[in-house]
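Before I ask anything, here is the structure I am working with.
Yeah, one chain of the complex is gone here, protein chain that is, but the others are all in their spots.
Read from first to last, the chains carry the letters A and B; within each, the first residue is number 1.
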Amino acid sequence: MPSLGADMDDGVLVEWDVKPGDRVSRGDIVAVVETQKGAIEIEIFESGTITRLLAAPGDTIAVGAPLAELDGPAATAGETEAAKAAPAPSAKAAAEPAAETLPERPAAPTIETPAVAATAREKTAPAVEAAPAAKAAPAGRVRASPAARQLAAERGIDLAGIQGTGPDGAVVRDDVAGGKAPQPAPGARPAAPTKTAETTGPARRGFDVDEMRKAIAAAMSRSKREIPHYYLSHTIDMRVASGWLDELNAQRPPEERVLIGMLLLKASALALTRFPEFNGRYENEAFAPAPAVHIGMAVAMRGGGLVAPALHDVDRLSLEELMAKARDLVARVRSGRLRSSEFTDAGITVTSLGERGVDTVFGVIYPPQVAIVGFGTVAMRALATENGVDAVPTVCATLAADHRVSDGRRGALFLREIDKLLQVPEAL
Amino acid sequence: MTRDQLRHIFIEELMSIAPDIDLDGVPDTADLRDAVDLDSMDIMNLLIALHQRLGVDIPEADAIKLTTLGGAVAYLAERSSAT
Partner (left out) sequence: MSEEITYREAAGAAIHDAMAADPRVFIMGEDVGHYGGTYAVTKGLLETFGPERVRDTPLSESGFTGAGIGAAMGGMRPIVEIMTVNFSLLALDQIVNNAATLRHMSGGQFNVPVVIRMATGAGRQLAAQHSHSLENWYAHVPGLRVLAPATVQDVYSMLAPALEDPDPVILFEHVMLYNRKGTLDRSAAVDLRSAAIRREGRDITLISYGGSLWKTLEAAALLAEDGIEAEVVDLRVLRPLDADTFLSSVRKTRRAVIVDEGWRTGSLAAEISAQIMEEVFWELDAPVGRVCSAEVPIPYPRHLEEAALPQVPAIIAAARAALGKQGEPA
């Protein structure tokens, strides 16, 4: 069970999107989990074959507890994984025909499978039939030695997935050193999710408003308690950008049109590449800049509530690509289907009030991020221009940033950079 | 295509884009952006869906005409008969 935010302790399994025997690739969606932030699609961190599901829909699983067992790639972990999964069930498997329990494999696997991998898979497949309740129990602590805990913490390994060989089956240091445990892998390649026919029961979807309120309360309280915010505001002349966009959209069918919010997002993303101190995480009294420009897009829920899932690599997307991704994201927010990586990857949040908002928004930073950029409504306002005072479209851009990490001068330059970029919309 | 059919299609697409809204008691003249809190992304998605389903061209400048139920049905009726 991955942690989908600092305040998450556990999640309720809603449905499995895979079954034992399915091959999965890193980034595939394997399950849906209900959290305070709604139903989240869980992406798998490693490639391999699902050998066992350890939890059933409806189970509450603690963060860090195993959801399923995965037979890793044979080239690296096949032997040890097979040894681990083999012991007790192998005798039973010999007694019972394997055909009964072996799940059907896809007729035409799209992934080339080395012969070794097939061997490893067949060895471990019999373990599938057992769905032991004992191991699925998420409540107990993992029995692990201090040395094992220390090493696991250093390497970011989850102890729950490791078979212990120490006193009373405790996980000891060598088990951690030798064990291959799942680790979050940023930049996972997305692959088509493997849908199965036998997903159980009607999936609960959407957001629990009360739970979401609690999550927002916790995050925002922590933010205001811990983060010394400073605020900057800057009015941007949008004549060029608006005019350019109107012209562009006029020639296009609806599905190719671009909302002005995308220009604001893209300009922010490009500015971030030059001001990395606003994109990253502040944890353990240190700032770690984000390796890429993943922007949390604040999406308001009708009737209250807010989520800010990540749009990935915004600086590298064309406006059209960004529009398509944003549409998809909003659609999934509306239907309550977000992915785990979208909850963990953002290094900054951009909040945009849209066409019927107000002039200015002063954001509250979403920890452990270090900044939030706000855009008020783009509207006609009085602006002193070269012609005197004119009615022109403007937008008020604001920055709330973490003073532990950056200072006002850099913040001002950052907002000005966004302004500059918006004056050349065709380059966005 | 009758107005009733257009109305049915409009509501169907709207509910598909915004399954969390409740249209009960919303008058035909109400601005949907206010009545059920549609934002610009929702409106855009709605335009796209209607364009794809009905094949009618909806210029960006006309988007504003689709913000009420009554206005939308009238507009769509006019545009689809025109083509």
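What we mean here is this: a contact is a pair of C-beta atoms (placed from the backbone, for glycine too) under 8 Å apart; a residue touches a chain by one contact, two chains touch by 3 or more.
Given the structure is predicted, the values throughout are model-derived calculations rather than measurements.
Visitor: Which chains here touch the chain that is missing from view?
Guide: So, taking every chain into account, the missing one touches A.
Visitor: Among A:170, A:248, A:300 or A:392, which one touches the chain that has been omitted from the display?
Guide: Residue touching the absent chain, from the options given: A:170.
Visitor: Touching the absent chain in the whole complex: find that residue among A:25, A:145, A:340 or A:377.
Guide: Of the candidates A:25, A:145, A:340 or A:377, A:145 is in touch with the missing chain.
Visitor: Which residue numbers on subunit A touch the omitted chain?
Guide: Residues 145-150, 164-170, 172-174 of subunit A touch the chain that is not shown.
Here is the rule we go by: only the chains that are shown with their structure count from here on.
Visitor: Averaged over CA atoms, how far is the centre of subunit A from the centre of subunit B? Could you give it in whole Å?
Guide: 33
Visitor: So in the complex, which bits of subunit B are touching subunit A?
Guide: 17-21, 33-34, 36-37, 39-42, 44-45, 47-48, 50-52, 57-61
Visitor: Touching subunit B in the complex: which residues of subunit A?
Guide: Residues of subunit A touching subunit B: 206, 246, 249-250, 252-255, 257, 259, 261, 300-303, 326-327, 330-331, 334-335, 354-356.
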